[in-house]
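Provided herewith is a single structure, encoded as structure tokens, for subsequent inquiry.
Note that one protein chain of the assembly has been removed; the remaining protein chains are unaltered in position.
Up next is subunit A:
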Amino acid sequence: MSDTSFPDAPRADAQDKVRGALRYAADDARPGMAHAALAVAAVARGTVWRIDAAAARAVPGVRLVLTHEDLGGVKPPGFIMGGGYGFQSIQPLTSPQVAYRGQPIALVVADSPEAAAEGARLVRADLAAEPHQVTLDTPEADIVAQADSPLPKPMFADVTVGDAAAALADAAIRIEAEFRHPAQHQSPIEMLSTVAEWRDGHLTVQEGTQNAEAIRHGLARQLEIEPARITVLSPSAGGGFGQKNSLQAHTVLAAEAARRLERPVKLVVSRAQVFHGGSFRPASRHRIRLGADAEGRMTALVHETDSQTSRHDLFPTQYTELSSRLYGIGNFRGRERLVRNDVQTPGYMRAPYEHPAAFAVESCVDELAYRLGRDPVALRLANDAAADPVTGRPYSSRHLAECLRRGAARFGWERRSMAPGSMRAADGALVGWGVAIGAYKAATAPAVARLRLLDDGTVTLGVGGHEMGQGMRTAIAAVLQRRLGVDPGRITVEIGSTGATPQHLTAGSWGTATVVPATDEACDALLRALDALPASRTPAERLRAAGRAFLEVEVSRRAPGQPEAVIGRLATGLPAAAGPAYPEFVSFSHVAHFVEVRVEPTTCRIRVPRIVSVADCGRVVSPRTAASQLRGGVVWGIGAALREVSEVDPRHGGFLNADLAEYVLPVHADIGTIEVEFVDEPDPRLNRPGVKGLGEVAMVGVAPAIANAVHHATGKRLRSLPIRVEDLL
């Protein structure tokens, strides 16, 4: 099926989305629904020594108030990176301890959202504050070398290749620089929200998530009941971007309230509270030392990082997975450290490590090009890798050079003059053209796919995956249409809800490379089963001719090299993905971004009128949604480079700009032309359809391309994001 490109097709759920008919979790509006609201701590660290909910309980319509004094019995969920299910290990309301500003201290449940909100405002708490720290500038005692930590190895060991120190000493040219990346928040427009309901001892949870199985198994652990007594429904999430990748802290509170009230409870975490109620991209600091010979061959790279974690968990980092493998550099040394802060545990946000790492490395590579007087595209092409520098294994596919060449041609790169400040627009604006590349592991998760054909010709495919806007339903439908010749209108895709097939975490850009090959193999199995039936024109006619009402097949698929035992992890809601290093090869998606910025000379306002991005994500199964996903990743890069920062005041803790007016996301007026293109070469070594991932690589490299363009326009090297007007004044 990988022989030819897939045709353009509309998004599978677009009709429902434009009609406002698609149901997200909080769209369950029924008579009898109770509404919940959270009260949160106003100190950065401390202890609740008295909590008074009398006023809250007296509000007409308030039915229940839960605090640490009455929650009782609920167990912690365990940390998702430590064998558990939660975005962090601690469960608010199970003790008087407050680990971070904004931590929930009470849940108020009422007949209406208005009464619940009023009640939550009236919860009075006396807190004993303790000293706290919320920045990377902390005492040494709070810095943990990841290599010496209990985090599992070799996954979280420091990466070492060759002898970077010696190669650096021998280098003709050395670039040294430190980069800073702020904390940022994923901010999907659908806020964290849950509807919980018990019927006959069975708990049903509706929540937009990337990981329904973790919610199910995590709640089972927290409530000490069998997972079989829990169903999690998440057919569609209103964006995830990593924040919804695990069991959230509010979910068990809604479930417990619903159990006590014996009615459904809806808890929509307020936007301000989402900034403290879920994970975020940790602030990080990157020290780079890059060495090259006089001809511009990069010979050594040292990448040392410090990244925020919480006091209660070690959120591991893998910044050097990108930096060690982006080019064919023979000598590399990475060192990753975690800095303990009094914050909720940080987590994954689109291209969690790769985007900050690429900002650091690709800024230095641009600087190297200027030291050499060498065109930045030519320098990158000259340093492309022939094999994976860390393992020595071949890449399953690598079309980075093709991305660079196509992008340069489409952008008109040959018209660029090298000298900073040498290009001007007709209106006097400084014009800067910048380039950068990105990579992201092509990972794969195990999956079970169940395919059913009915004698009326309709097809239902169930598989482990979550639709959060990336277009998974559309990609699955494209495969079914091609393999079985069935019209999109006769296809039902069942993903995101527990109960049928196990629902593995959808993250890390492994969604398509997980569900498309599994769907493809399910089609093989169905076609084999059909072969046993009398010949006829269509599959449905064969069924009818055989007197069969339906035909169902199930296949189980693992990533290359994964043992059978991984299916057990899949079934219990634990992360079980593999990659980028497989036994025979190493797999990455790649991208090249070409950016034009214009800097208004008096105000120094930076605009991004034009970007060209070319990606290699293997075979593109759903061209229309893939193009949107690539453009969306570019928008994220613009936001990360020029807008987004979660502001911190060391005196207060927490995040100051906890709303969508002051946490500045890119808006329509920020976005110019974004032209995207795909290499669209299948990678059949990774899987037969030849698909790799796209959602995250789309963002990687945008920020350094913008920073490099700003340098080209102004001559200024800016190493701290976001880049703001004041940096250019």
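The definition used in the following text is that contacts are C-beta pairs under 8 Å (C-beta built on N, C-alpha and C of every residue); 3 or more make two chains touch, one makes a residue touch a chain; residues count from 1.
Keep in mind that, in the parts below, contacts and distances are computed from a predicted model.
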Chain not present in the shown complex, as UniProt names it (candidates "Thiolase family protein", "Biopolymer transporter ExbD", "Xanthine dehydrogenase YagT iron-sulfur-binding subunit" or "Hemin transport system permease protein HmuU"): "Xanthine dehydrogenase YagT iron-sulfur-binding subunit"
Residue of A:R124, A:H202, A:R424 or A:R528 touching the missing chain in the full complex: A:R124
Selected residue (touches chain absent from view) among A:G469, A:P539 or A:G618: A:G469
Residue of A:F6, A:F79, A:F280 or A:W636 in touch with the missing chain, whole complex considered: A:W636
Positions on subunit A where the hidden chain makes contact: 10-11, 13-24, 26-27, 29-30, 33, 35, 39-42, 101-102, 112-115, 118, 120, 123-125, 127, 187-191, 236-239, 241, 268, 270-273, 275-276, 468-471, 624-625, 627-629, 631-636, 647, 649, 651-652, 654-662, 664-669, 671, 673-674
